[in-house]
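A single protein chain has been omitted; all remaining protein chains appear in their positions.
Take a look at subunit A:
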Amino acid sequence: MASPGEASVDETHVGKKKKLPARYWQELQEEERKDENKVKSDGEQSKEALQQEEDKTQKAKKRKQDQSPSDGEKVKPEKSDPFPGPAPIPEDRLQKFKRKDKLKKPHRKQHKLRDIIARSEDASEMAQKQAARFDLLLPEEAGFLEGDEDEDTCMISQEDIAEAVDITSGAKYFNLKLSQFGPYRLDYSKTGRHLLLGGRRGHVACIDWASKQLMCEINVMESVNDVKWLHTEAMYAVAQKKWLYIYDSNGIELHCIRKFNDVLRMQFLPYHFLLATASATSFLQYLDVSVGKEVAAICTKTGRLDVMCQNPHNAIIHLGHANGTVTLWSPNQKEALVKMLCHQGGVRSVAVDKTGTYMVTSGMDKKLKVYDVRTFKPLKSYFLSAGAACLSLSQRGLLSAATGDVVQVYKDVCSMPVTKPYMAHRLRGTVWGLHFCPFEDVLGVGHGDGFTSMLVPGAGEPNFDGLDANPYRSAKQRQEWEVKALMEKIQPELISLDPTELAQVDQATWEQRHQDRVEVLGFDPLAKEKFVPKYKKKGRSSAGAIERRKKQVAHEEQRDVIRKSVEDKMKMEKERKERERKKAALSTQKSALDRFKK
């Protein structure tokens, strides 16, 4: 920065002043400066000085408008800020980060509580605003697909999409021709980087699918029912013909868990480190993978369990049954939390969306139904001519349904009536497994002829959270994440239909709490001990006298009770009278002229 002294030295070669490009915010100031220059005895300023001044003015703009600059000669007339105050935040963004409604203010007498509530509300409001502001800065945007005017997006083929998008994205559309050991089930890891394939005839492979690197490939020489990643990409579970096995990413068998037999479907609850399995013997079992213990084994008594999904919002397991019901389970209860009759035939597939609002089911009656799982009410019902065998919901709410060898993707199924699929794709074999890849616009389809990775624009969440699931994490970061995640493993006891229940005030009545206490202790600590009369000498403790004394005490207690009840009655009577009096007074509203009435 040039000092004023330098400016005077540089004066000599400043005959012509270089005109800077006009900026709308400078117009006024430019004019003023011209005026100033006329007045000034020096005449003109150097270019540097000009720039310097401009910098200053811009900085000043950034600061508050009403701050007057320090040197007197550069004082500008007051100019109102065209955008006063902090930048407004769109209402919908604020709504996105809203946690709960405002509390009712407590009475003024409870000033401490009032103060605490006011402070915490201020803090949460500020957090909400900051988060909403930060939302504007997120780097990525969601994908989309729009056809020409009279063109349906479902007519656009995968090849065309792959050709139209950039090379790296185009490479995400690929087929793996594995006709030998099919049909395939699949699972993506939580970060979306790794893919696990399990062929019906024993072929298990895990792949870093983005870089197309094969991590391991084994044949377990047994039929494979389901495969599932555990909390990291280092371990996965395979439900084989008889037992449940855990392998590591090199294909080495770590555990064979004989407590879990005939498993057909599995779900992993990542925040609870629980592997939930549904078996052919109608058992729903939970395995804590951090300590290797069976947390719960529930006999559902509903036959073969081959339809299963989890609610990612509250970690409740949904099971579909052959009689058309869907049941909801938590590890804390031997009975189903909820039983819903969803279809007239058997349930073929169930899926729950990320926010835990909607459940989509498909049944043998060839219907696709959408339910609100908060209220357990049906919202929409669609008829699919072939019926959907597999369902999967993406992070942004796209629904993929597999009907035979065709995969259809629907948009906004839950909110508005849909007539046409968003996308469709025909495969060579019957679809066996279907999964959206998290944080990518990719749908993985396992079928009789291998595996297909489809491009579904707009499926994945564009911005991931680095502390939760980071697809680009290094080994070190993964280790750190693992330690932290294990530290904050949620105990299975905390699984309930409403995950925010823990933050609510327990408003149990005194009687209720007392009853709980009695149950825990095994006796009533407040129970009145039975009156035992003292032994008195000199013949005063004859049987009759003892009886009399007992009666006396009993009467005394009785009198207390009666007195209290009478008092209560009197009080209520008094209140009633008071109320009536007030009512009467209100009904005969007096006017100023009433006093003249006789």
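By definition in this document, contacts are C-beta pairs under 8 Å (C-beta built on N, C-alpha and C of every residue); 3 or more make two chains touch, one makes a residue touch a chain; residues count from 1.
The definition used in the following text is that contacts and distances are computed from a predicted model.
Selecting from "Sesquipedalian", "Glucosidase II subunit alpha", "Exosome complex component RRP40" or "DDB1- and CUL4-associated factor 13", the unshown chain of this assembly corresponds to "DDB1- and CUL4-associated factor 13" (UniProt protein name). In the complete assembly, the contact with the undisplayed chain comes from A:159, out of A:81, A:122 or A:159.
Of the candidate positions A:337, A:490, A:518 or A:546, contact with the unshown chain belongs to A:490. Contact with the chain not shown here comes from a single listed residue; of A:483, A:503, A:561 or A:586, that residue is A:503. Within the entire complex, the positions of subunit A that touch the omitted partner chain are 96-97, 99, 131, 134-135, 138-148, 151-161, 163-166, 168-169, 172, 175, 271, 312-315, 354-355, 382-386, 403-406, 408, 418-421, 424-428, 439-441, 452, 455, 457, 460-468, 470-474, 476-477, 487-491, 494, 499-503.
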